[in-house]
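All remarks here apply to the structure that follows.
All protein chains but one are shown in place.
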């Protein structure tokens, strides 16, 4: 039986449906029956040709959830327990970190390994390496993760690709119990940062973002107080934030916007000797002036970029999500679900920011 | 007997010699007979009126060395050993960190305490609170430091105010044994950073700076290789530095220039997941554009401002300097010595960059 | 009007009531009207003469809460805001860290400063330096802390001296979001550790302790699962704990028992490359054998003692307690309240372990 997939043939083209024969499995390979795959801002960048190293045509959909339809040989989880057919799993979209290069082994910076590939982004369509399809082929080096008890496909995919990213960013933020944390950006990454920051000991979590609907939803993700970019000025936000922190600013600021203008605002707001994590700039949106005296040196501040994620973030974020899924409503973060045939419509809705996040449900 | 001092009456005025009566000592106070006091770039900024909160007239000279002439009561060192008259000592120029405020006690960021004052900069002339004078009055809350055996006044003052600053910056850099360290800037702070980086386990220490004479002197301060700003282009430096690091860049970069242009160069050079310490921007030299995607987020880099220093840096830097004074030639960092009467000439020489550092020897 | 105090005249003597004249205030000094003072295990040790450096006679009661009755001059909080008469405050029982010695300044280990004194323990009765009294004299170097909105005297004193201690221990534990945390000991420190661990990102908090009533109360302090020392064997506990952690053991173990036997059990349980915090051994209960091969070297474990606390722990623990006082029921941790006249009865009840903690309410 053939496999249907929504394919992006090349930059600036529309998604088209194509059919592929069912692939042979390599030893350790898995064929996953897709339950949901995500449509996020990265997919818009893919259609616009803004990313480098993309081997068009591709099947988009880097983060997906499904059930194991077939395996070749024994495939085990991180505790050494074998998977069986029918198991519901997520998987690390990043594969192929070589484990041998200087970055992997000496710097222990696997997210900077030059060999890594990403499902749905830098892997070709004919390998069935993307989630917008009936089935997904998982190479033997893909790390599957069994869902903890109680976690549904809907919970997980609601968090989606932002989950790992946010988990890593909050880990980089090293929040101490009692810290005031400000998140810039109300998208999926920012909202998950709010939840994880709350769980990591933040005394209060504040958010600057837009639109107001997302900030309202932020209340369900741990945000204690928020400022709407559409209805507040930079000066007004600054004044109120400083007055609520005895003139000092938040202990931790996490940038999750992708907008360069957020950087100087964040640096001005974070308190002296505080920490500023930059996780929103996954694509190049240009330069922004900063002042090395007032915004770095004299502040004695720490600024940390946070790129990608590894299996530790994936593993931990899912355990944590499962435990707290009724306190933080990840499942409501995906607004609308589309069929495979409507994949282009899903992409259009994300592009138009009509939705925070869309889902593809192939069957 | 009266005390002679070189006074800066107000911004944009010349230094003038004034005489003051010998002061009364408070309990725990000390009168120091000055051996040497430093003339550094900050003193030029003081004459130009570029610093805020300066209570002109002042006696410049924040870092000095001398011998105890008089004490009132018992004054002890950090080990509880009492000082005696005639002891040769240095002292922390920063006084008055309150030890009670949120920054001192909760953030443990005493260099950001709003109460701190600095000898020779933010303390008035009539208190005899500056080093360009026969004698210096040390308030009871000044922390004196006994010189380790073998350290001379000339060794210590050669390092001068850059010593603590550099020590703190290198501590912030958290060098691991085997790291490649690049220092931007060949002034006193950069040169001491090179020495401390070498001692902290740097595999090689490289320097970008000018003029060539200072880079040559860098060899006596631990620099293994250097690039002269006057004779290399940014592209040429980048190409060679990357080629010497397998295309990755140094593990650690320390900015000690004060020039905003150094920031993007440093961020481009430091390797992914490396660390960038900004210690050169003690005054405001304006803004510079940076790219949050390529220079922070994707690099997974850590940027740390380093402001001021505390007694731990003062204590440790002097122990270390004493032990390694024959390997790293701090004593040669001060080019010329002037009498109190020639203080303006000393300042002129520093302003003209004829010397790295000038000294005042009152007697 | 004279001040009544419950005084411990000497080791092995009974508490007696004495009267003292109202003291003169030094500039910056405060006279506090006592609302509650705590009776804890340390007070039993004081009566038994087990602590060194105690200047009998003393007024016990190291942690207390009250209202400012009188001040001399302006007394400010850590944000620079002046206190006024009638303000409800707690205060750091530890005073006199010198801020000048090597431990204070170079090691930044103020809890190891040899100059520190503790209210109710190492300070004499005639100074009115203890909480079991109508009024308490606060020296100018005592750090007062204003209660956050909503925190009552009952909430605060329920946490009492264990609050800071536990906060510091949990800080030392460096819990990462998703960690399994095991607390050994169900006393006030252990119970507060459970609450702070939960808030710091623990995935689950487990407890080993006794008696069963305290373990039940643990449920109100964040404990997810517990083992009763009275009804489980070491082997049974070990087997179940390993089976619940895929054979590895908890990521973090915090010892809060004071019983040397807990140490080898904790070291055996904590997972390889985990962290073990020892905070329960404030008095000497003797030696215990450990195996350096199986319990330290091969485990690649990290063991951290946690001694005392500083103002950062005091400040943060109270902010956190105020925010979460309805989720974690500190106020129920104090079982019984006694008048000043019944101080000996309170001590007897603590000695007999009839209560977790007793309170003295002077008026």
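As written, the chain order gives the labels A, B and C, with residue 1 at the start of each chain.
We adopt the following convention: a contact is a pair of C-beta atoms (placed from the backbone, for glycine too) under 8 Å apart; a residue touches a chain by one contact, two chains touch by 3 or more.
The structure displayed is predicted, hence computed values, not measured ones.
**Student:** Which residue among A:22, A:78, A:284 or A:342 touches the omitted chain?
**Tutor:** A:78
**Student:** Out of C:14, C:298 or C:327, which residue would touch the omitted chain in the full complex?
**Tutor:** C:298
**Student:** For the chain left out of this view, which of A:10, A:106 or A:230 touches it?
**Tutor:** Residue touching the chain left out of view: A:106.
**Student:** Using the definition of touch stated at the top, determine which of B:100, B:203 or B:261 touches the missing chain.
**Tutor:** Among B:100, B:203 or B:261, only B:203 touches the chain that is not shown.
**Student:** Provide the residue numbers of chain B that touch the chain removed from this figure.
**Tutor:** 79, 167, 170-171, 176-178, 196, 199-201, 203, 246, 315-317, 319-320, 323
**Student:** Touching the hidden chain in the full complex, which residues of chain C are there? Just list them.
**Tutor:** Considering the whole complex, chain C reaches the absent chain at 102-103, 107, 109, 111-112, 246, 248, 255, 260, 263, 271-273, 278-294, 296-308.
**Student:** On chain A, what residues meet the omitted chain?
**Tutor:** Touch with the absent chain occurs at residues 76, 78-80, 99-102, 105-108, 143, 310-312, 315-316.
Rule of thumb we're sticking to: only the chains that are shown with their structure count from here on.
**Student:** Note the residues in chain C that touch 2 or more other chains, in rising order.
**Tutor:** 79, 315-316
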